[in-house]
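In this view, the complex is presented without one of its protein chains, the others remaining in place.
Chain IDs A and B follow the sequence of writing; residue 1 opens each chain.
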Amino acid sequence: MTAVSERQQLQYIAGQAADARVNVELETEGMTLNIGPQHPATHGTLRIIVRLDGEQVVSADPVMGYMHRGYEKLVEVRTYPQINTLVNRIDWLSSFCNEVPFILGAEQLMEVEAPPRAQWIRTVLFELGRISNIGLFLGEMGLQLGALTAAFYAFRDREFVLNQIEAVTGGRFHPNFDRIGGLKDDLPKGWIAETKRVMDRIREYCDEMDELLVGNEIFEARTRGIGVIPAEVGLSYGLSGANIRASGVDWDIRRDDTRNPLPYRELDWKVWTHPDGDSFARYWVRLQEVREATKIVDQLLDGIPSGPIMAKVPRIIKVPEGEAYVATENPLGEMGYYIVSKGDLGPFRVKIRTASFNNVSILPWVLRGVYVPDVITILGTLYFILGDIDR
Amino acid sequence: MSILGIHLAYWQQTVLRTIGVLLAVLLPAGTFVYVFLFKMVSFMQSRLGPMEAGPYGSMQLLAEVGKFIQKEDIVPETADRRLFKLAPYLIVASVLLVYFVVPFGPDAYFANLDVGIFFALAVSSISVIGILIAGWASANKYSLLGGLRAAGQLIAYELPLVLAVVGVVIQAGTLNLQGIVAVQANGSIFGWSGIGNPFILTQFVGLFIFLVAAQAELTQTPFDMPIAESELVAGYITEYSGMRFLLFFIAEFASAGAFAALASTLFLGGWYFPGLDLTANYMNVVGPLILLAKIMIIGGLIFFVRFTFPRFREDQLQRFAWTILIPLSLANIFVTAVLKVVF
Partner (left out) sequence: MAPKVPGQGLVKGLGVTFKEMTKTLFPNEGAKKLMPNPSKGAATVQYPHEKEAPAPRARGVIALLEENCTVCMLCARSCPDWCIYIEGHKQKAPPRRPGGKERTVSALDRFDIDYALCMYCGICVEVCPFDALFWSPEYEYSEPRIAELLHDKERLGEWMDTVLEYEPYEAGAEVKAKKLPKKGAK
């Protein structure tokens, strides 16, 4: 039983009073339903206490923390290479993407620049992580809505991407490949050609999802107009990533952050937005993002510069004193690390800003007045991962 | 009555009929489960399905039955015990009763009622009560939501189901299912009687409405809000485990078979195949096989749609039934009646 704060206690009492309210015409009572923490629809152990009036939601209250692993405390007693291993496990579907902002922050403090070949291969692996993460989302959104087959296609075609990541790094889910100053190892022979074939396969998969789900009248009836988030409300709650781009805000850290050393601005790609802000828009934007990511990977593979893979860094890494914050456009949104270093083998304090924590904070606002099936649709399209929320 | 010249006492006939109905129900249900649930859906999802139990996984169903039988019988503490235990039996009983009036051959039927199709549709509505009881007696908010959704949905889709059949009845001129098969076998299309007159050719709108309404009556996707696996865990079946769950499972697939059997008899010609004799004795053996083949075709369609589409929301479901299906079926009846008088 998690400790309940005073605010939550007051809310609970008010809820009981609301439940006992008698509607003069129909004599109905409200019902409190617990969605989660064990539930097939929430992506992990998220608990949402909804108060229902029939099938309509009167109020919703997310309770998180069932998966808290204490990252920010764990990293206080570990060295930088050890933290790199731990950090993989925050957003476990696109693990390499968690390492990158941390390494970039440490490199900024050490004033070391990784060689161009390392930066390009980092970007390739970053985009592969994005494809594997959002590729899974496209399929399992169908699972949330009842089309079981779509989820199987997602897992099947994601295998190819995971095989490519394994061929380079040795680990399918937890690559642990980024190092301060570059990467651990170089690409094995034949990897570039094979990855290009895999990108073709992923584009076919996107077309399949397009036909199976996006064009489907039932899918449109379930997602159009559901969970509309206006741009100002989204920005005030701190939404990021595809959620805010689907409300019409044109913001992408890959293109807009000029201090980011990854070579995105040298490539030819597009940021997709959608004016509607409903669940359909969020799904559509993510579908286009996966297609765009395959194009980015193709361009990157064609232009990897030759050179060393690691800059000159001392054997035992001691990061000088200072503070740095680096954020990147992760598949779930904006993820950043605020590193405070006192010159030791490990950091003094790391604050991890994750995308899903802010994405979930909008739930009480967006879930008012919707039906119970729509709660599932909205949870699905906001797309959070519990490891990202709870750390 | 006499079978093959042997005269049986009434109690012996009853025993034979009971065994017969169990076979008639469990065989299509089992075949459906194996071919469609284990194999067809697996191939659609690029995987093989169960392969370990028996050759190509054919004994998997037996293994599942064995597994369910040896499970612990759990009744939730705050549940209404008698109602909780009663609900699965109600649903299975209503499904078995539907098979009662389906003809499998010229003499191979359990009862030849003159109000055949009327009886079948009436008896299939008993399962609504069973579902409501299951949802209420489980003492679980998810089950309650599922049961209430089921009540609204099933009652709403009863109407298109019945109205779609009225077109067939007008064209055939009888409610007797054996008679409907005979009319299709002896009929002719613009004078050519090569393949008889299966009602699918003239009543295609009726068949479409019947299949959609049957999909909703079976609570299959896209109309599976009551079970909605990703939302309500398992809807009104949530608290059931072991043998009771197996009864629900059997009822689901047996009723899929029952509706497929009704659809084959009403629209595809039942146990008759053009070119064969309508009254011969060997048709009592060949007829069930032909009917099984037609049941597989329609059942295949039902499960194909089930595993492809996402599900409707409850109010969209109701709107679809009341504002689209019912006017369509009323128009179908009107056109059929006019054409029947004209031709």
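Just so we're on the same page, a residue touches a chain if its C-beta (ideal position, glycine included) is under 8 Å from a C-beta of that chain, and two chains touch if they have at least 3 such contacts.
Keep in mind that what you see is a predicted model, and the values were worked out from it rather than measured.
Asker: May I ask you to name the displayed chains that the omitted chain touches in the full complex?
Answerer: Per the touch rule above, the missing chain touches A, B.
Asker: Specify the residue from the set B:L48, B:A280 or B:A293 that touches the hidden chain.
Answerer: B:L48
Asker: Pick out which of A:H174, A:R222 or A:R245 touches the chain that's been left out of the picture.
Answerer: The missing chain is touched by A:H174.
Asker: Which of B:M40, B:V98 or B:A260 touches the chain that is not shown?
Answerer: B:M40
Asker: Please identify which residue in A:R47, A:R117, A:R130 or A:R391 touches the non-displayed chain.
Answerer: A:R117
Asker: For the chain that got dropped from the picture, name the residues of chain A it touches.
Answerer: For chain A, the residues touching the absent chain are 78-79, 81-82, 85-86, 117, 149, 153, 156, 159, 163, 166-171, 174, 176, 184-192, 208, 211-213, 215-220, 304-309.
Asker: Spell out, residue by residue, where the missing chain touches chain B.
Answerer: 40, 42-48, 51, 304-305, 307-309
Here, only the chains that are shown with their structure count from here on.
Asker: So, what's the distance in Å between the C-alpha centres of chain B and chain A?
Answerer: Result: the chain centres lie 44 Å from each other.
Asker: Looking at the complex, which residues from chain B come into contact with chain A?
Answerer: Checking each residue of chain B against chain A gives 41, 44-47, 141-142, 145, 221-222, 224-225, 228-231, 233, 307-316.
Asker: Give the list of chain A residues in touch with chain B in this complex.
Answerer: My answer: residues 31, 33, 39-41, 55, 142-149, 152-153, 156, 212-213, 216, 218-219, 221-222, 371-376.
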